[in-house]
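The other protein chains are all here in position, but one chain of the complex has been omitted.
This part shows chain A:
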């Protein structure tokens, strides 16, 4: 588990840490974490967020929720691009109904597609002299 701290070269294979609010931490590949739009923005090297600098995302969710979320993101990166003919296993079997409501709220926040307004090259100059 090579925790590569040189965040300037953000390769999709390096590991990032996701923390739950009750002290569990999960290590996932960057490309897995960036399957979530929210985490992608948090970890974006263009932003100045602390998450991006430390490669660590704290989530205000319980451990079990974060675990399932990471599990889903792994599942998503693995199967999202497969050709239509191939069978995708049913993720629902891996979820317990007890956490469904809580997970739904977390999913609503983390699994959405959020776009950070990224600056175009012509804007970068402009920002530098503001």
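Following the convention adopted for this analysis, a residue touches a chain if its C-beta (ideal position, glycine included) is under 8 Å from a C-beta of that chain, and two chains touch if they have at least 3 such contacts; residues count from 1.
Assume contacts and distances are computed from a predicted model.
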item	value
Per UniProt record, name of the chain withheld from view ["Dynactin subunit 6", "Small ribosomal subunit protein uS7m", "Transport protein particle (TRAPP) component" or "DNA repair protein rhp7 treble clef domain-containing protein"]	"DNA repair protein rhp7 treble clef domain-containing protein"
Residue among A:27, A:64 or A:107 that touches the chain left out of view	A:107
Touch list for chain A against the chain that is not drawn	69, 72, 76, 79-80, 84, 88, 91-92, 95, 97-98, 100-105, 107-108, 111, 117, 119, 123, 126-127, 130
